[in-house]
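First the structure, which I've put down as structure tokens, then a few questions once you've had a look.
Every protein chain except one is present and positioned as in the full complex.
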Amino acid sequence: MRPIFPVVDSKRPVIKHQPFSVIVGQELLQAQALSCIRQDRVLFEQLSFTVRAGDILQVAGKNGAGKSSLLRLLAGLSAPDEGTLHYRSQPLSDVVDDYAANLCFIGHQSGIHEQLTALENLAFWRAAAGVPQPDDYALLAQLGLAGLEDIPCNMLSAGQQRRVSLARLWFTSCQVWILDEPFTALDQSAIAMLQQYFLQHLNRGGAIVLTTHQNLTLQYNSLTTLELAYRW
Amino acid sequence: MRPIFPVVDSKRPVIKHQPFSVIVGQELLQAQALSCIRQDRVLFEQLSFTVRAGDILQVAGKNGAGKSSLLRLLAGLSAPDEGTLHYRSQPLSDVVDDYAANLCFIGHQSGIHEQLTALENLAFWRAAAGVPQPDDYALLAQLGLAGLEDIPCNMLSAGQQRRVSLARLWFTSCQVWILDEPFTALDQSAIAMLQQYFLQHLNRGGAIVLTTHQNLTLQYNSLTTLELAYRW
Amino acid sequence: MHFQSWAEFWAMGGYGLFVWLSFGTTYFLLLALLCYSQLQQKQFKRQLAAKLAREQRVKQYQEQSD
Amino acid sequence: MVALATFLQRELRLLARQKADWLNPVLFFVIVLSLFPLGIGPEPNLLRIIAPGVIWIAALLSVLLAAERLFKDDYRNGVLEQLVATRQALWPFVFAKLISNWLSTGLPLVLLSPLVALLLNVDSASFLAMLLTLLLGTPLLSLLSVLGAALTVSADKGGILLALLILPLYIPLLIFASAAMEAAAMALPYYGQLAIMLAMLLVALALVPFAVNSALKINVS
Amino acid sequence: MVALATFLQRELRLLARQKADWLNPVLFFVIVLSLFPLGIGPEPNLLRIIAPGVIWIAALLSVLLAAERLFKDDYRNGVLEQLVATRQALWPFVFAKLISNWLSTGLPLVLLSPLVALLLNVDSASFLAMLLTLLLGTPLLSLLSVLGAALTVSADKGGILLALLILPLYIPLLIFASAAMEAAAMALPYYGQLAIMLAMLLVALALVPFAVNSALKINVS
């Protein structure tokens, strides 16, 4: 049985991150001459960029420009029509397992099961990530979900569901985060908190690729914006 | 068969709105001492407000404050636990059919069928609203979906799907719009266009109730913000 | 009293198995339903008390963090 | 009426797009029927005796499988919610679903009946009875399954709950339909059974749409 | 292993939460079985003859119906997509699904068999055979249905496509299982049939997880 009255102390850091072996500025992901074709339409062509440890890459562009498609390519969920991807200077296909183990991808869909409670969803993702020792009450309280830990997620509001989904970022030890519109449905305070946490991750040597239609409001050291044009 | 190359003239107004009989400033919706209980938690209590023709009411608040729940109450989808709703000074339950005929509700979900094309979805909603004479190619072009009219909506990007869903606002002749986070997934230009269109509707004597976590950027004459506190 | 002895009573004229099977299951099911319903009520009352106390704590926590 | 026509057109278009939605129940029907000779043994007499019951059980199951998805998509993407908010458009929507459901599952079963008669050694007298009972019975089946689908749209559990709800309601139909076919096989008249089936159909036709309507309203609120 | 345990726990918790997920297949099984006497007629002898085939067909259908939802939820809300992105966690996920599927559908059918024997007048010799075939056959059934569910998870068509994919694979199982029960009813030995069923089970156990794994990967990309 779980304790009914978890001791919540919001000052204490919830997770002690084991720092991944980082050479700051090391090249993590290199895209060379990527192109993506959907429905016989070229979304983008000859796209090359590099993501280094400590970088945050914001993929911008109008609706339908191909941001989500690019992110799915980077996450290894689909293969580029042309061009190559390298992870730590090796072709992605050779090191796909290493890469996957170091990657946290959260897509348009939240990745939480609606019938399960927030706690149970977190336990699932912990196990998938191989992270032990749950301290999820504190984590959820920190995310503003105190008291909602053990009701099925379909009874949470849109933004609360999103918070549960993003909670994964707080215990993952992966270096590369790929996030498709993480700010959807979040209120302003949650967005601010999330961005603060992004900063921490970058300072630890992590890398983030994300899309969002809202502006990133904090001061990032190495923010790159990749503007995709909507091509017909 | 539909013409393959429809003649699109984006200058021409797509729909001629039959102006609803409006007395500007007339009281449309009155909420008196509303309260709402979800999962045995009181989300809000003793909430009273009035929506007049020409008003725009932004329901604000943190995630889980009860914004969506309030909007569903106002749309007649669920009944308030306490308090009453009046439409044009009559109890809502007496005039529910009149009210429904004058109401356009678009919720968190987009209300478009993923297997159908944009055109087919619009045809469906036209029929439901009882609006004849489709000129949907022009409308979709105006919404930036030119060339995407006849592919199934599950092949559209998130923002494009949202645009299809919102297209309904362009042909409805309803006076009251209730929109739950209409800006989700839209890019900045689409948000600007939508707000411009809100202004038109308000000037015609329409009324809008909406939620959004982004700020409304235009100058509205009678914008009211209703701040719901997150209560535990 | 129709039966002469207890043994005869339990035997039920050779139909003991069927008679006692039916009466047994009947009483068992009725009793189970009764206990289950009562248990449900008790359990819920306990849950509610716990929930109220928890609410208190959440309020405290919110006040602290404000 | 305009709305009904448009809605029906939409449903038919969806069926044309997702051919599996009507092809699969039919194939399922045939496959389940062909399982019986395999499971029970190929003696023609035995097959003929069990044919009426088996045909109707297979028909039920295939219609049931198809019904589950009937409102699910429209519920999930919010169409249903927004239709309920407009109220008057709900009626044509329900009728369009009913009609398209029968067209896509009941009608193919009727058209398929000659093949089935062949598979299970049904003689020509019972074949006529089978055709007639299918014609009368499948619309009733559609009505019941649409009702079941409407009751369970927002339920967390899937198809089996639907089956559980519908099967008791369906038993009278099964009894009368297979009785009619048996009577036909014994060269007895079976107008009585057909009349009762017709009566049940009419009653259901009058009542089920109301029930569906309010079930949908309850489910989205 | 840790992951497998957690995942299995998650599945079991889901089952405990959605009791209907395992109760309904069982009820469905019973209800379908009770449809046969209603449709075919209540003569005990006839029922006894068709019992083996009917029991196995009902078992198939109930497992099939339950399997449909197996991956659907996880697909729709993006769990599957994100699991595939992590790769190594997919294996325990698949095994957890397999185990929980059998626990929630196959096992209850085995436990229910005495009742079924009663309903359909099965004698005690065939009852033993029925128990044994169910014990060997339902895991195979689970494997096949999980495979079907994985293959169809992103298909827009629902359960019926699954049924189509699985039913042909299932025919050998049906034939051997009902042959074993018939042999038992005639007091003949039926080790042969059981051995073949065991062999099929082992082969499936070795191959199906791979197939499921790659089916899931293909479906999300």
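Lettered A, B, C, D and E in written order, each chain numbered from 1.
Rule of thumb we're sticking to: a residue touches a chain if its C-beta (ideal position, glycine included) is under 8 Å from a C-beta of that chain, and two chains touch if they have at least 3 such contacts.
The rule we apply is simple: contacts and distances are computed from a predicted model.
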item	value
"Multisubunit potassium/proton antiporter, PhaC subunit", "Heme exporter protein C", "ABC transporter ATP-binding protein" or "Hydrogenase maturation factor HypC" - which is the UniProt name of the missing chain	"Heme exporter protein C"
Sole residue of B:V42, B:V95 or B:V131 that reaches the chain not shown, by the stated touch rule	B:V42
Contact residue for the chain not shown (choose from D:V2, D:A16, D:L115 or D:A155)	D:A155
Of E:T6, E:N24, E:S178 or E:N219, the one touching the omitted chain in the full complex	E:N24
Contacts of chain B with the absent chain, listed as residue ranges	37, 40-42
Chain not shown, touching residues in chain C	1-3, 9, 12-15, 18-19, 21-23, 25-26, 29-30, 33-34, 37-38, 40-41, 44-45, 48-49, 51-52
Sites on chain A contacted by the missing partner chain, in the whole complex	115, 152, 154-155
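One rule holds for everything that comes next: only the chains that are shown with their structure count from here on.
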item	value
Leading chain pair when contacts are tallied as C-beta pairs	D-E
Length of the line joining the C-alpha centres of chain A and chain E, rounded to whole Å	37
Separation of chain D from chain E, taking each centre as the mean of its C-alpha atoms, in whole Å	25
Touching two or more other chains - residue numbers and ranges from chain C	55, 58, 62
Contacts with 2+ other chains: residues of chain A	108, 114-115, 146-147
Contacting residues of chain B [partner chain A, same complex]	38-39, 61-65, 67-68, 108, 144, 146-148, 151, 155-160, 162-163, 181, 184-191, 213-214, 232
Contact set on chain C toward chain A in their complex	50, 53-55, 57-58, 61-62, 64-65
Residue ranges of chain A touching chain E (in the complex, touch as defined)	75-79, 96-97, 100-101, 103, 105-116, 120, 123-124, 126-130, 132, 152
